[in-house]
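One chain of protein is taken out of this complex; the other chains stay put.
Note that the chains are named A, B and C in the order they appear, and that numbering of residues resets to 1 at the start of each chain.
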Amino acid sequence: MLYREAGDYKTSYEADSQTFPIAFDRYRYWFVLAVAFLVLPFLVNDYVVNALLLPFLIYSIAAIGLNILTGYTGQVSLGTGGFMAVGAYACYKLMTAFPDVNILIHVLLAGGITAIVGTLFGLPSLRIKGFYLAVATLAAQFFLVWLFNKVAWFYNYSASGQISAPERFVFGVAVTGPNTPAWASYLVCLVFVTFCALIARNLTRGALGRQWMAIRDMDIAAEIIGVNPLKAKLTAFAVSSFFVGISGALFFAVYLGAVEVGEAFGINKSFLVLFMIIIGGLGSIFGAFAGAAFLVTLPVFLKLIGVDLLGWPTDLVAHLQLVVVGLLIMFFLVKEPHGLAQLWRVAKEKLRLWPFPH
Amino acid sequence: MSAGPNTSGVKTLPDLLSRNAKTIGSKTAYREKEFGIWQTWTWSEAEAEVDSLAKGLLTLGVEVGDLIAVAGRNRPALYWAMLAVQKTGGIPVPLYQDAAAEEIAYALENCNARFAIVGDQEQVDKIADVRDQLPNLKHVVYLDGRGLRKYDHSHLSSYAAVQDAGAKANNDAELKARQDAQTYDATCVMLYTSGTTSKPKGVVLSNRNIIETAKNSCAFDDLKANEEILAYLPMAWVGDFIFSMGQSLWTGFCVNCPESPDTMQADMREIGPTYFFAPPQVFERQLTQVMIRMEDAGKFKRRMFHRFMDVAKRVGPKLLDGEPVALMDRLSYMLGNYLVFAPLKDTLGLGRVRVGYTAGEAIGPELFQFYRSLGINLKQLYGQTEATVFITQQPNGEVRADTVGVASPEVELKISDSGEVFYRSPGVFVEYFNNPESTADTKDAEGWVATGDAGFIEEKSGHLRIIDRVKDVGKMSDGSMFAPKYVENKLKFYPDILEAVVFGAGRDRCTAFINIDLTAVGNWAERNNIAYSSYQELSQNQQVLDIISQHVSEVNATIAQDEMLSGCQVHRFLVLHKELDADDGEMTRTRKVRRGVIAEKFDDLLDALYGDMSEIYTETEVTYEDGRKGKIAATLDIRDAELSTPVAKKVAAE
Amino acid sequence: MPADFYYGIEVVLNGLMAGVMYALVALGFVLIFKASGIFNFAQGVMALFAALTLVGIMEGQVPFAHLINATFGTEIHHFGWHVPALLAILLTVGVMVIFAWAVQRFLFRHLVGQEPIILFMATIGLAYFLEGVGDLMWGSNIKTLALGLPQGGARWIEDATAGLGGDDFYGFFIDKLDLVATLVAIVLVAGLIAFSQYTKHGRAMRAVADDHQAALSVGISLNFIWILVWSLAGFVALVAGVMWGAKSGVQFSLSLIALKALPVLMLGGFTSIPGAIVGGLIIGVGEKLFEFLVGPMVGGATENWFAYVLALLFLVFRPQGLFGEKIIERV
C-alpha cells in the first residue's frame, strides 16, 4: 500500500545507490526535514524543547555515533559517557579560551578532539575482542570521568568543580547561556543532527561502511579479502567518537548549560546510549533515532502516567522505569534483536508488497 | 500528433528511424536492464548504432535481397540488427530463440540465409550443429562473446567488431544508394508462422503492410511517443515485430528489454509499461500466482481482498466502459482501489497500463473480467501473421469477453457460407515464401484471406465472435455441432487446469485429456499436506481427480445452456501423466495444442476413453530440456463426468 | 623509612582482603560463564538484590510496600515480626533459586545460540530490571545488615604488631570483617571445588562447561544445569552481598562492585576459578598500593579506574588472560 513503484526505474548507479532509492521514501524524507526546519521552530515551547526535543536530538547524535562503532563495526563500547564528557570539556575549554570563535566551530572541534581520544582508546580493539573489549572500554569511562574530576585545569579551577557554559551567539541569537530562546537551541541541535546523520549515512553506505560491516560480520574473512583491521577499527572509533563528542558538547553547552561530570556523564550514560541502539536497532541510522526517541519519551510518559495520573511518588516511578527499561531490553533482544529499525523494515516490505504477504 | 506523424517520403522502417532521429532525436528510444541499471539509447544514438552496423554488414558482403536470420532474446541490439539489415536492402528473418537445432536448420535452409545475427553462445552452437546442412550460410555475428573466445572466427565475428569495421569503412554512399533504392512495397520482414499443423511457412510482409498497420493501430488506440512497452515476447512473433518495431518506430515510443527471463517480473514492475500485450496464458499464470499468494495472506487481508474484489467485479468494468454507477458503489470502489486494486496493479507492474491487449487464444471470461475489474483497460484483438496482426480489435468502452471486437481500421470482413471468416486489409501479407500454392490456398485474387476460423458477426454490436478453427469445428456422429476449443477454454479457465484437449468429431460423445496446473494444484496439495514426488504422481492423485471432475461437470452445466453446442458435454476424461510440451511437438511454440498430433500420439488413451475401462497403462516418449529423450510409463485413471440435461432444443431462429 | 614500609605492608594486607571481596563477586561470573558462556553483567545487582532480600526478610518488611501503598493508599510497611538470620538466609537462597529458574525460563531459553555479545547485553538489561525490582520490593533507602558479624579493627593484631616500625607505627589495622570475609571466601571456594569435583551434578556441570554437545549426548539436561549454575551464582552473590553489605551498608553502590569484578575476570580469565581469586588479589593489592604510592600526587580516588587500566594494558599483551590458553583462529 502507499508505495507506487511502477515506473520508478534507475538509469544510473548514482541513482541506484542513493540514500532513498524509492521515490516515496525520498518525498517522506524531504517532508520530515521541511517540517522540522520550517514548521516546528514556530510551534515549540520551552517544555517541549527541554523535555523532549533537545534530549532526543542530542542523544540521537550519540546513538548514531555508538551505532557506527557497535552496530556497524561490531565493537561494543561502554565508554560513551566518558567520550561525551571529553566532548563537553573540550567544548568548555574552547569556549572559554577563544570566546570570539563561533560556538558551532567549537562544537565541531570538540568532536574532533573526542575523535582523537577515542582513537587512542580504540587501539586495544586490535587485540581485544567481543566483551573483553566492552569491559576494556570501561577503563576509558572511569578514567576520563576521574580525570575531569581531579584535574582542576579542565574546569578552570572553579570552586564547584562544575563547568557552566558562557553565553554565546549565532547570528546575534543566543544559543548557549540562560537567555537562550527554546527555538534557537532546538535549531542548533537540529542542524548538527542533520549534518551528522548525512555524514553517517554516506560513510556507512560507501566503501568505509563496507569495511566496518565486513569486520563486524566476519573479521577473519574480512582481513583475508583485504580489509586492514587496524584501519577499519580505528576509523570506526574515530568517527564514532566524533559524533559522541559533538553530542557531549551540545549536551553540556546547549542543553544543560552546567554539568558535574560524575552525574552528567557517568556509566549510566554509557548504558543509556547502548540501550538506545539496542532498542532502536543495531546497524541502522534510523534505529539510532528511533531508540533515542523511545528512551527519551519513555520516562516522560511514565512520569505522566505514574506521577501526574496515579499520583505516585517520583522515586517509585523512577524504580518502575528501571524495571520497564530492563524488560524492554530483554524483550527486544529476545523478540527482535534488530530492534525497532527491523520492525520498520518489515512493515515497509509489507507495504511494498501489499496486498501480498510476501 | 494524434493523427500520427506524416508519412511523406517514408518508405521503410529505417526511414522512420532517421525521421525520429531528426524530429525527436534526444528522446529515449530503447532501454535495456543490464548490469543492474537501465541502459538507455536515444533515437539518434540508436540511428548511429544501426548505421555503423549496417555499414559493417556491407563490409561482410551483404547483398540486396539477402535473407538474414536474427535469433536471441529481446535486446535493443537485435532490433537494431533488423533495422541495419533493412538498411542494407536485406530482409531480416527473426527466429524463435528457444527453437531446437533442427527447427533452426529448417528455417535457415528454407530461406537459405547467407548471414545470421544471434544473441549468444547458445545460438551460435545451435547453428554450428547444423552448419554442414547450410552451404550458403556465409557468416554469423554474435552479440555476447561469453565463452566464444576460443571459437574459430573465420566465419564468425562479434557485433561490436562488425560495428567497428562499419565505422571505419567509407561506404556511406553505397548504403545511401541501397536505402534509396527501396520501395514501399519491397519486403520488410519475413516471419515464420508457428504452423499448428504443417511445417512453418515464411510469411513475407512488405513495408506497406507494416507501416500502414502500425499507423492504423496507433491511431485506433491513440498511442503516443510517451508510451512505454516491455519487449519480452519472442522476436520471431509478428506481434512483437509490430509493437517493438512498427508502432515504436511510427510513434517513437520507448522499447524496454528485461535483464533476463527470471528478472522479467521485477523489471516489468520497475518500468511500469503503459501499453502492454500478453497472451491469455500469461494473464492466467499471473492470476493463479495472485490467488496462491493471497492464500498465504493473513485472515484480515484475505477477507479485505475478496470483499473488495467482489465490489470490483460488480463495478470495475462499468466504470471502465463509462457506464453510470451508483454513488455508494463508486465510493467503495475508490476505497477498494486505494486498499487493494492500485497496490495490486502496482506490484504486478500493471500500475500504469493505459491500453492492454490479449490475443492468440480465447480468454476465459472470469479471467478477463478480473483484470478489467481492477481498472486495467485490457482488450481483445483477433489477428494473425498473414494480416500483420490486426483483423479485429475491441474499441474502448465496447469490451466483452466473448467477442474479439470490430474490424480494425481499413480492414474488411466477410463470413463465407461455411462460416469461415475472411478479411482484406492493407496489412494482408505479400506471399508465403517460395510457396505459391499455399499462398493461393489462403489468399484469393481480390486479396481476401481465409482465416481458417469459424465465426459470426453479432447483429446488434457488430462484433466478431470466433467459435473455433474451421477444421476443428466438426460434426458429431449425431450431426450436432462439435467445437472443441470452445469447451477447452471453459475448462482451462479453472486455475487447476493448465491445458485441455477435447475429442468428439464424428463420435457419439465428447471426451477430454486434461493437464493440471502444477503450481496451482501443487500449492493446494501443500496446504492439504498431500505428498507427491512428481507431476505424474500428483496428476493421478484421487483427490485431485475428484476436483477436476467437479470442474468438468460444472463446465458441462454451462455448455448445456447453449443449445448450439449442448452436444459437446464431456462424458469421460483423464488427466495426462505429462505436461503437453512444444519440445515434444504436442503444442506450437505459441502454446496452441496440436490436436491431431496428440490424438495419434496418445491413441491408446483415446481408445480407452471411448472404451469402458476405468484405468489404462501407457508409455510415452518425452524430450528433456537438454534435448535427451526418455520414456515415462504410467497407469491413468479414467473418470466419467456428471452430465447436465440440455435446455430444450428449439429450432434455431437464424 | 621503616614506618612507611610497614604501612606499605598494611596496605598490601588490606589490599589482599579487598581482593578477596572482589574474588567473591568474580566467582559468580566464572560459574555462569563456564557453564553457559554467558557474561553475567547482573552479578553485582544480584548481590545487591540478595542482600536487600535478606534484610527485608529479617526485618519482616512487606514486599512492594511502596507500590501497594501508592496504589491503594494503604499504609502497610512491616509484618511486625523478625525472622532469625539463619532462616532468613535460607529463604533468601530460595528466592535466588526462583530467580535463577525465572531467568532461565523467561530469558535465556529464548536466547540459545545467540552471539555472546547479545547475551551480554541481555544481562545488562537483566541488571536494570533486577535493580528496579529490588528497589520496588524493599525500598531504596540504605539498610544496615545486622547479622552480628564481628566489626571494627582486630585489636590483637594491632597490639601484636604495634611498634614494629618504630614508635610512630601503631601496628597493622585490619578489619575483623575482612578476616571473616577471607575465611568465608576460602570455605566457599573449597565448597564449590568439592561440589564440582565430588558430586554428580558438579561433574555434570563441568561436563557442560567442557562441551555442550557431548554433555547433551550423555543425557545431561542443559536446562537443569543452567538453573543450578544460576542458583549457585545467586548464592555466591548472597555471600558477597552480605559481606559488602555488612561492611558498607546495603545500598545501590553495592551493585557497582560488579564493575570492579570485571577487570578481575579479565586478568584471571573468565573460565578459571583460581584465576578469579588470583586476579582478585592482584587487583586488590594493586589498586591499594597505587593509591598509597601514586594517589596523593594525582589527587587520589585512583581506585575508580586503576583496575580497568591495569586490565586493559594486561589484555593488550595477553588477550586470553592469565590462565586462558592461546586461541588458534581458523577459517
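Here, a contact is a pair of C-beta atoms (placed from the backbone, for glycine too) under 8 Å apart; a residue touches a chain by one contact, two chains touch by 3 or more.
Keep in mind that, in the parts below, contacts and distances are computed from a predicted model.
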| item | value |
| --- | --- |
| UniProt protein name of the chain not shown, from "Sulfate/thiosulfate import ATP-binding protein CysA", "Malonate decarboxylase beta subunit", "Molybdopterin converting factor small subunit" or "Sarcosine oxidase subunit gamma" | "Sulfate/thiosulfate import ATP-binding protein CysA" |
| Residue of B:N136, B:T183, B:N226 or B:T263 in touch with the missing chain, whole complex considered | B:T263 |
| Contacting the left-out chain in the complete assembly, out of B:G147, B:G447, B:G506 or B:G585 | B:G147 |
| Per the touch definition above, residue among A:I22, A:L123, A:M218 or A:V307 touching the missing chain | A:M218 |
| Interface with the undisplayed chain - residues on chain A | 12-14, 16-17, 199, 202-203, 206-208, 210-211, 213-214, 216-218, 220-229, 235, 239, 283 |
| Touching residues (missing chain, whole complex) on chain B | 34-36, 146-147, 149-150, 259-260, 262-263, 266 |
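Note that in this section only the chains that are shown with their structure count from here on.
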| item | value |
| --- | --- |
| Whole-Å gap separating chain A and chain B, where each centre is the average of the chain's CA atoms | 58 |
| Shared-contact residues (touching 2 or more other chains) in chain B | none |
| Two or more partner chains touched - positions in chain C | none |
| Contact footprint of chain B on chain A as seen in their complex | 1-13, 15-16, 352-358 |
| Touching residues on chain B, where the partner in the complex is chain A | 31, 36-40, 228, 269-272, 290, 293-294, 296-298, 301, 304-305, 338-340, 342-347, 349-352 |
| Interface residues, chain A side, partner chain C - complex | 74, 76, 123-124, 127-132, 134-136, 138-139, 142-143, 145-146, 149-151, 220-221, 224, 267, 271, 274-275, 278, 310-313, 315-316, 319-330, 333-334, 337 |
